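So, chain A:
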Amino acid sequence: MFEAIAFYLFAFLTALMFFITVTTSQALHALTALAAGMIFISAFFFILGADFLGAVQIVVYSGAVMALYAFGMMFFDTTRDVKEKQGNKYIIAGLSIVSAILVVLIFAAPMVTDNITALYPMTEGVGNTQDVGMVLFTKYLVPFEVAAVMLLVAMVAGIVLAGKKMDASLTEMSEAEIEEINTRELS
Partner candidate 1 sequence: MLDNILSILIFFPALAGVLGFMIHKDSMRAYGVAVATIEFGLALWLWYAFDNTVAGMQFIEQVALIPTFGINYIIGVDGISLFIIVLAAFFTLIGIASLTDTKNVKNMIITLLMLQMTMVGVFVALDAIIFYIFWELSLVPMLYIIGAWGGPLRIYASVKFFLYTFAGSLVMLVGMLFMAYFYYQATGVWSFAILDWYRLILPENFQLWLFAAFFVGFAIKVPMFPFHTWLPYAHGQAPTIGSVILAAILLKMGTYAFIRFSLPLFPDAATFFMFPIAILAIIMIVYTAMVAYAQEDVKQVVAYSSVSHMGVIILGTFALNVEGITGSIFLMIAHGVVSGALFLLVGVIYDRRHTKMMSEFGGLAHVMPRYATIFGLMMMASVGMPLTINFVGEFLSLLGFYQQSHILTLLAGIAIIVGAIYMLAAYKKMFFGELTNEKNRNLPDVSKRELVALIPLSIITIWLGIYPKPILDPINNSVESIVQLMHDKSTSEEAKKRIPNLAREAGLVTSQEAH
Partner candidate 2 sequence: MEIYLYVALFAPLVGSLFAALFGASPRTKIAGIVPSLLLGVSFIASSVLLKHIVSGGDIVHVEMMTWMATGDLYIPFGFVVDQISVTMMMVVTLVSTIVHVYAIGYMDHDKGFNRFFSYLSAFVFSMMILVMSDNFAGLFIGWEGVGLCSWLLIGFWYHKESATWAANEAFIMNRIADLGMLIGIFLVFWNTGTLQYDGAFAAMQNLDQETLTWIGIFLFIGAMGKSAQFPLHTWLADAMEGPTPVSALIHAATMVTAGVYLVVRSNELYALIPHVGLFIASLGAFVAIFAASMALVNRDIKRVIAYSTLSQLGYMFAAAGLGAYWVALFHLMAHAFFKALLFLGAGNVMHAMNSELDPFKMGGLGKTMKVSMIMMTLASVALAGIFPLAGFFSKDLILEVAFVDHHFIIYTVLLLTAGLTAFYSFRIIALIFHGEDRHTALGFHPHEAYKFMLVAMSPLLILAIIAGFTMKMPYFEMVTQLLPATEYHVHSATTYWIMTIGTQLFVILAIFFAYRKYMSKDIRVPDGTSRMENNFFYKLLINQYYIPHFYEEYLVKPYRELSTIFFKQIDQKIVDATVDGIANVLLATGESTRVVQSGNLSTMLKWMVAGMVALLSLAVVFGLAVKYLDEIQAILSGLGV
């Protein structure tokens, strides 16, 4: 009972928040709504017993990602109203609603899930975090490491793109100008 109430409550809240995110013309509202939505999602995770995931969700999203976006907003000076020319709203609404209805239609049907055996079952009496750690560092060790590489890539990318290196474009300079810069740096 509690579960159902919680589900419907958070479902409503999440949907509302996300809806605000995609519709509001205030960037700040959008950001706030998004952050709130993220938090509500973590609630689902806790409901579903994925404590570790919930924590990660809050830390990563509400912490890191939101902070990044907030900085971005300040940088881009989008705290004012965002003016957006709108195209054909019917296309947007139509496409989304149709896709949603189609998928929902199918998902509403019960699944034949008789013979599904959990490959990496949750262990009774063990905390979710431990459980996750076990799987993560055995089976999912490689993806985990690759994810690390990916984060490294993202970091390098962020540094390169946002850093000073991109200020002067060698691509658009003539060879003589590049030479000049090089010699200046050397001297």
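Regarding candidate selection, all candidates are chains of the complex that A comes from, given by their letters.
Just so it is clear, a residue touches a chain if its C-beta (ideal position, glycine included) is under 8 Å from a C-beta of that chain, and two chains touch if they have at least 3 such contacts; residues count from 1.
Nothing here was measured: the structure is a model prediction, and the numbers come from that model.
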Out of 1 or 2, the chain that touches chain A in this complex is option 2
Of all residues in chain A, those that touch candidate 2 in their complex: 87, 91-92, 95-96, 98-99, 102-103, 105-106
